[in-house]
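The complex is shown incomplete by one protein chain, all other protein chains being positioned as in the whole.
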Amino acid sequence: MHRTGELYGQFKTLDQQKETASLGMWIFLVTEVMFFGGIMMAYTLNRHVYFHAFAMGSNTLSLQLGGFNTVVLLASSFTMAMAVWSAQTGKKKLITIFLSLTILLGFVFFGVKYVEYAQKFHHHLIPGKNFNIFFCRDNPSKCDDLSAKDLEEENKELEEASAADPDLNAHAQLYYSAYFGMTGLHALHMVIGAGLLFWLLRESVAGRFTPQWNTPVDLVGLYWHFVDIVWIYLFPLLYLIDRHKN
Amino acid sequence: MSEQHEHIVSPKTYGVIIVTLLCLTAGTVGAAYINLGRFNIVVALAIATLKATLVVLYFMHAKYSPKRTQLVIIAGVFWLAILLFMTMSDYATRVDYRGVHYPMSQRIVAVLSRWG
Partner (left out) sequence: MDAQSTHATGPGLQLPEKSYLNETTGIRSWLLTVDHKRIALLYLVSVTFFFFVGGFFAMMIRLHLLTPSGYMLSPDTYNRMFTMHGVTMVFFFLIPSIPAILGNFLIPLMVGAKDLAFPKINLLSWYIYIIGGAFTLYSMISGGLDTGWTFYTPFSTVYSNSAVAPAVIGVFITGFSSILTGLNFLVTVHTMRAPGMTWFRLPIFVWSHYATSIVMILGTPVIAITLGLAAMERLFGLGFFNPAMGGDPILFQHLFWFYSHPAVYIMILPSMGVISELIPTFARKKIFGYEFVAAASLAIAVIGFLVWAHHMFLTGQSTYAAIAFSFLTFLVAVPSAIKTFAWVATLFGGSISFDTPMLYAFGFLGLFLVGGLTGLFLGALGLDIHIHDTYFVVAHFHYIMVGGAVMGYLGGLHFWWPKITGRLYPEWMARIAALILFVGFNLTFFPQFVLGYLGMPRRYHVYPPEFQVYNVMSTAGASILAIGYLAPMVYLTWAAFYGKVAGNNPWPATGLEWTTASPPPTENFHVTPVVTWEAYDFHNRPELELDVPRAPTLAPAHGDD
């Protein structure tokens, strides 16, 4: 781990080093855009073709939890930006505080996601052999985390959706493939981000970051904001497909 | 681009942005409950893009970054658009696909036959 302000051998000046690192991170983020883009394409086609199944799937997601998570991530972007600002203005203690807040918010996000995934598991909505979009309708006692009103609304929707799409189960499974694929990939990126944040936290506690040199904070910030942007799109695409039926 | 010349974005700006983002989030949830038919997705994506733009410009400092960085960002978005639009151009100009009927191909035939 190189010390504050040290120049790597291939560079002539600190400016060149910073400029290079920054450009490198932006180009890497473009590769991430295309990486997520591929699964977005799969989502786009399948949502278009199996709209009823996708709407059905979307409405089984908790809007409260999804919305809350969106707020959590946006707030974590704010705290991350503030961490960068603290580094730029030499407020060393604040760097640590804002990095800690960012990590905390990240873990809140993970916690909520865990709750959501666990619910899907119990309702037999994980793609695979046991997938069954009708599970809660056929086994209401096993879906006791849903209120009676929710169950009734869901059943009504299932009826309408099945009428529109005789192969609802198979197509709803595609929705969930998209859901787990996209949120899973996003969560994986967040885990990596959290790891990077822990590393930054350690370095900030050691007082490494100064107004003259805070490139790692800046770069991890860029990465973290990107992960936030992915969620900014995932939220409406997965949670808000057809809410006005409610 | 040195740290010394770098424009340091103020916490106040960040504050304005985060509040705007939260309002837009509320907006997108609200808009989801209004039946706009085909335009629900358009509105949802427009709001999401607006939010993403604010994050890129202010949180990621793109507004204060060299033109080269801005070009990299635009290239990324443009290439994503190529992937999505050109792939969908296949499906959207078929006669029908998996039960979804596409009038686009009939429109193309109509336009072409006016010339031929």
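Chains: A and B, in written order; residue numbering restarts at 1 for each.
Operating definition for what follows: a residue touches a chain if its C-beta (ideal position, glycine included) is under 8 Å from a C-beta of that chain, and two chains touch if they have at least 3 such contacts.
Keep in mind that this is a model prediction, so the values were computed, not measured.
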Selected from A:59, A:86, A:102 or A:173 as touching the chain missing from the view: A:173
Hidden partner chain, touching residue among B:16, B:36, B:82 or B:110: B:82
Hidden partner chain, touching residue among A:36, A:98 or A:223: A:36
Interface with the undisplayed chain - residues on chain B: 68, 75-76, 79, 82-83, 86-87, 89-94, 98, 105, 108
Chain A, residues in touch with the chain not shown (by the definition above): 9-12, 16, 19-20, 23-24, 27-28, 30-39, 41-42, 45-46, 50, 127-129, 167, 170-171, 173-174, 177, 181
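Keep this in mind: only the chains that are shown with their structure count from here on.
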Chain A and chain B: spacing of chain centres that average the CA atoms, whole Å: 18
Residue numbers on chain B that touch chain A, as the complex places them: 1-3, 6, 8-11, 14, 17-18, 21-22, 25, 28-29, 32-36, 40, 44-45, 47-48, 51-52, 55-56, 58-60, 65, 68-69, 72-73, 75-77, 79-80, 83-84, 87-88, 91, 97-100
Partner chain B, residues of chain A touching it in the complex: 14-15, 18-19, 22-23, 26-27, 29-30, 33-34, 37-38, 40-41, 44-45, 48-50, 63, 67, 70-71, 74-75, 77-78, 80-82, 85, 88-89, 211-214, 221-222, 225-226, 228-229, 232-233, 235-237, 240, 242-244, 246
